[in-house]
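These notes concern the structure reproduced below.
All protein chains but one are shown in place.
Presenting subunit A:
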Amino acid sequence: MCGGPGTLVGVSRVIVDVVLKPEISDPQGQAVLGALGRLGHDSVRSVRQGKHFVLEVDGTPDEAELRQIAETLLANPVIEDVELHLSKD
């Protein structure tokens, strides 16, 4: 079978975004912001760097299970928040 993973029959795609909690400082994001300033992009006020996971799941995604995966492994709840995006198709 060819084509992207989204073309597979019976496979759902789940997106998990992980971002640092607002109270945790992000030196990597600040370094990116500094570079943007040097490049003349003065309109960017702040940058927060995070992680983006794409999961391919057999059948219909079990939201509770995926939330557990996101909150117990993909993110560290001490310092990070997660956003779960389940595709409808």
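Couple of notes before you dig in:
Keep in mind that, in the parts below, a contact is a pair of C-beta atoms (placed from the backbone, for glycine too) under 8 Å apart; a residue touches a chain by one contact, two chains touch by 3 or more; residues count from 1.
Rule of thumb we're sticking to: contacts and distances are computed from a predicted model.
Missing from the rendering is one chain, named in UniProt as "Phosphoribosylformylglycinamidine synthase subunit PurQ" (options: "Phosphoribosylformylglycinamidine synthase subunit PurQ", "Branched-chain amino acid ABC transporter permease", "Quinol oxidase subunit 3" or "Putative hemin import ATP-binding protein HrtA").
Subunit A meets the missing chain through residues 21, 23-25, 27-28, 31, 73-74, 76, 78-79.
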